[in-house]
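Missing here is one protein chain; the remaining ones are kept as they sit in the complex.
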Amino acid sequence: MKLHQVADRLHCRLEGDGDIEIARVAGIEQAQPGDLTFIAHEKYVAKLAATRASAVIVSDAIQGAPGGPALLRAASPYVAFAQAVGLLTAAPPAPRGVDAASAIASDVGLGPDVSIGAFVTIGAGATIGARTIVYPNVTIGPGVRIGADCIVRSQVSIRDGVVIGNRVILQDGAVLGSEGFGFARQPDGTHLKIPQRAAVIIEDDVEIGANTTIDRPAVGETRIGAGTKIDNLVQIAHGVRVGRRVLLAAQVGVAGSCVIEDDVILAGQVGVANHVHLGQGTIATAQTGIPNSVDAGSYVSGYPAIPHRDWLKSSAIFRALPALRKRMTELEQHIAELEEKLHACQTASEK
Amino acid sequence: MKLHQVADRLHCRLEGDGDIEIARVAGIEQAQPGDLTFIAHEKYVAKLAATRASAVIVSDAIQGAPGGPALLRAASPYVAFAQAVGLLTAAPPAPRGVDAASAIASDVGLGPDVSIGAFVTIGAGATIGARTIVYPNVTIGPGVRIGADCIVRSQVSIRDGVVIGNRVILQDGAVLGSEGFGFARQPDGTHLKIPQRAAVIIEDDVEIGANTTIDRPAVGETRIGAGTKIDNLVQIAHGVRVGRRVLLAAQVGVAGSCVIEDDVILAGQVGVANHVHLGQGTIATAQTGIPNSVDAGSYVSGYPAIPHRDWLKSSAIFRALPALRKRMTELEQHIAELEEKLHACQTASEK
Partner (left out) sequence: MKLHQVADRLHCRLEGDGDIEIARVAGIEQAQPGDLTFIAHEKYVAKLAATRASAVIVSDAIQGAPGGPALLRAASPYVAFAQAVGLLTAAPPAPRGVDAASAIASDVGLGPDVSIGAFVTIGAGATIGARTIVYPNVTIGPGVRIGADCIVRSQVSIRDGVVIGNRVILQDGAVLGSEGFGFARQPDGTHLKIPQRAAVIIEDDVEIGANTTIDRPAVGETRIGAGTKIDNLVQIAHGVRVGRRVLLAAQVGVAGSCVIEDDVILAGQVGVANHVHLGQGTIATAQTGIPNSVDAGSYVSGYPAIPHRDWLKSSAIFRALPALRKRMTELEQHIAELEEKLHACQTASEK
């Protein structure tokens, strides 16, 4: 594709030779002639001089270099790059039609142009919306409702009655609607299972990562809000309510009955204790442990979580604790000496 | 169902109108007329006045309010609530009989009323006990022995020779009997695999969460004791011995050859180093890292784990470390001033 065609498609302003042939997208350090790349932030501007890419997507804040690569000016270079990847890479092949080697209950409702791979099981009363693609070896339970234009990857299990919106993507091995971890301790010390049969609802435009698990509760519902993106190996416990446009990175764990408001971002391996409420836009850095509710707009770190700036300071001192203790010991010695001197002084003055 | 019928079935003492129709169970804040809910602890008594529920399960310690909801008195309200959920919600549909689209070796022993879903594979010599339900897309290896009244959810893999007791529940995607992470470092730096072919034994009444993994060892056995409940995405390494009635929350990791005694509780994301012994009734709070063995009855937190009360105190001071360091610096300045004054005093007294 000619660069000027790419510029048109990405709604970018072109600076340089529009007749260059663009074959691929690449990272700025790996890029070769024929590649399109991008600079997301001004601080990486030095890479512009060194790249071998034929063209680079940049913001208006970045100045081109004479003899450097052609530029595509974009209001948001990262968004334009995302579009460029879609434009210049081929979509992977998908199953077409309904595979004969699938087990679909007779009353399942399949929308137009639905694709179902081999060895997929779909239980009684389920419905699958238009153009949704179900890859091989997926299990969809009775009564499940899946919207239009969804993608369900292999080895996924969707339990009975789970409700899924439109344009939802489920990566391989994800489990939706498994039974929450709810037991009542009995007088003899054994644990009585509290049946977990209530709802799981996944709203539109959600993506759920590989081998992530989302439990159903005993009462009420577990809900993932529209536009939320969840990475791999994440645990969402029973009764959790996740808002819209939330980002949960890999291996995050959210315990039962939490409320996570819109636009929250939890980095990798963060843990949230049960019944915690995270206010809108809360950000937690990797491995943070959050035992208590957090106000909207908070930026927290550590275990237990404290404001990020405090944590940075305390962590720096943590590393220097041996030095701090040494200062303490020296101070104690110093004071003992002072006391002796003072005593001598007192004795002298009493004479 | 009439409330007096519910009371009978739950063995609760009824206070109020037994002719109320109860349709659902619900959390106390979400409950609507027609709902039954519960109060597990006296500290939530204030919610009793505000709930719209028609009836509430409470202990004898909680006083009813005139005009408030009907009460069901129970010795353990949480246990009664667990029973109420079972009573008032419908069990999800399950496969019936043996699906023709399954691959069951000719010598597999199936007990009476076993159900096997589509695309289930069962290897040679395996046995499945009475009334056990195997959902679609499960793999059961050769020689596996599964007891009676078990539930095996979709996408589970049970490797060859694993032994499972009665009334065991395996949530979707769980893996039992995968090979432990055992390698011997060779002189050239490469890692020689130690074959992991020994036993995995799951005793009666165990529940294992979605996408949890339980490894087999090279020698000896990995064992999960009766009545133990394991949440999602938990790692049980090779040769671990877990006792009875243990609770392991989501994303816990237990390294090789650990011994976890009866009634231990590990909260989410706890890690236990290899060869560690956790004494009976040990409790560890979320994200605790346990590098060394712990005596029975311990209550630990932190990384590395220390007694919970000590950890609370130290964590509070951690947050205040910048202030502590400031006090230290002020003290040092103060002492320097004192020393000067003392010197002046000495000089004066010597005159």
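Residue numbering begins at 1 within each chain, and the chains themselves are lettered A and B in the order written.
One rule holds in what follows: a residue touches a chain if its C-beta (ideal position, glycine included) is under 8 Å from a C-beta of that chain, and two chains touch if they have at least 3 such contacts.
This one's a predicted model, so the numbers in the text were calculated from it and none came from an experiment.
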Self-check item: Sole contact to the chain not displayed, among B:Q5, B:Q30, B:S59 or B:T139
Solution: B:T139
Quiz item: Which one, A:S59, A:T190 or A:Q287, makes contact with the chain that was left out?
Solution: A:Q287
Practice problem: Please pick, from A:A23, A:A49, A:A65 or A:A101, the residue that touches the omitted chain in the full complex. | Solution: A:A101
Practice problem: Check each of A:S115, A:S154 or A:T222 against the chain that is not shown and name the one that touches it. | Solution: A:S154
Practice problem: Among B:H11, B:H41 or B:H334, single out the residue that touches the unshown chain. | Solution: B:H334
Practice problem: May I ask you to list the residues on chain B that touch the chain which is not drawn? | Solution: 103, 119, 121, 123-124, 137-139, 141-143, 155-157, 159-161, 173, 175, 178-179, 181-187, 189-195, 197-198, 211, 213, 215, 218-220, 233, 235, 237, 239, 251, 253, 255, 269, 271, 273, 287, 289, 291, 302-304, 306, 310, 313-314, 317-318, 324, 327-328, 331, 334-335, 338, 341-342, 344-345, 348-349
Quiz prompt | Where the missing chain touches chain A, by residue | solution = 24-27, 30, 75-76, 78-79, 81-83, 85-86, 89-93, 99, 101, 117-119, 135-137, 153-155, 169, 171-173, 205, 207, 209-211, 227, 229, 231-233, 245, 247, 249-251, 263, 268-269, 286-287, 303, 315, 318-322, 324-325, 328, 331-332, 335, 338-339, 342, 345-346, 349-350
